[in-house]
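Following: one structure in structure tokens, then a few remarks.
One protein chain is absent from this view; the other protein chains keep their places.
Coming up: chain A.
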């Protein structure tokens, strides 16, 4: 079990959360100008590092807000200091 630090509710069991994958994936600024290649990048390609990963979680069974953490994908160690403590609500 991972203890995931919700910035609003504190550390909770991972079963309360929904995984959102890589953080900071931005929708293209000018969609009309995007090439097929770049649409593919945006839609289908995400980082998959063995090590530190900056990712999104939603506290689905709690406050229902999205937040960012940095997690080591080998040890599952979560570093809330970098990002998660900057609590911000993000609409998707």
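Note that contacts are C-beta pairs under 8 Å (C-beta built on N, C-alpha and C of every residue); 3 or more make two chains touch, one makes a residue touch a chain; residues count from 1.
Rule of thumb we're sticking to: contacts and distances are computed from a predicted model.
Novice: Name the absent chain as its UniProt record does, using one of the following: "Sulfate adenylyltransferase subunit 2", "NADH-quinone oxidoreductase subunit F", "Sarcosine oxidase subunit beta" or "Nitrite/sulfite reductase".
Specialist: "Sarcosine oxidase subunit beta"
Novice: On chain A, where is the contact patch with the chain that was removed from view?
Specialist: Against the left-out chain, chain A lists 1-2, 14-15, 18-19, 21, 36-37, 39-41, 43-46, 48-50, 53, 55, 71, 73-76.
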